[in-house]
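Structure provided below as structure tokens; questions to follow.
All protein chains but one are shown in place.
Take a look at chain A:
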């Protein structure tokens, strides 16, 4: 089968994965916007959210292995998303408290933040590995997964539709939050100029915490969606984390809409590339894209700065 025959199917799959990258990428971009720091441990927030959502949904499933339908399915997905988001938000909050705030109080050099986040990431990954085992954990089916409709011959499954719809809803919601609310105004103000924002009466400490938590909520819910298609494991965070970072850089780090665009584009590129080359080199393609953007257009497609673009 040629590439053209598969084109639409690859596009559908790519957009689904890409929407997840976009959701995770927002966490990087928001934190980068307010602190000018790459939050290395964001991938672990994603991992913990994924486990939280998975365990919560599994605990509520009937034990007989039957697949629920209708309202039961909707409730289970909602619970999973909620639990995932809650775990992600809590993890991000704890991370900020433990690994970032003590350093910020001291105005530590930036290298210290990166290293501290790496330490927190190592700690969280391996503690999760110890507590939850080091095998992949599958999420049982929460709904009957079948083809809903065909798009130019490409099958769009219920699962794809759910993931894409929830991810897009979160993206739109965040865009409205940043662009249209008082909180979003505060985030943009801190991103543009933290010192002036303080003078204008913005509580910068609070904005920083809220930014971390919002990024964590998104990553946690995204983690649950990710576990729905793939699975969860203690080391699951790293690869999607770096890809989401790539997406954020691709769109222009610190730029909310850029991260969304970057995520979708990266999902597509990876989907096509994985078909044209070899599936096992999928990750290499994503890293290659990252290196290439940094060489060609380091400010990303839509440019940097949270304050301007949102």
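Just so we're on the same page, contacts are C-beta pairs under 8 Å (C-beta built on N, C-alpha and C of every residue); 3 or more make two chains touch, one makes a residue touch a chain; residues count from 1.
By our rule, contacts and distances are computed from a predicted model.
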Protein name (UniProt record) of the chain left out of view, among "Glycosyltransferase RgtA/B/C/D-like domain-containing protein", "Putative DNA modification/repair radical SAM protein", "Amino acid/amide ABC transporter membrane protein 2, HAAT family" or "Pyridine nucleotide-disulfide oxidoreductase": "Amino acid/amide ABC transporter membrane protein 2, HAAT family"
Omitted-chain contact residue, chosen from A:29, A:121 or A:211: A:121
Of A:172, A:200 or A:284, the one touching the omitted chain in the full complex: A:284
Touching the absent chain when the full complex is considered, from A:61, A:108 or A:301: A:108
Missing-chain contacts mapped onto chain A: 36-38, 40, 51, 55, 98-99, 102-103, 106-112, 114-116, 118-127, 129-135, 137, 238-239, 242, 245-246, 249, 278, 280-281, 283-284, 287-288, 290-291, 294-295, 298-299, 303-305, 308
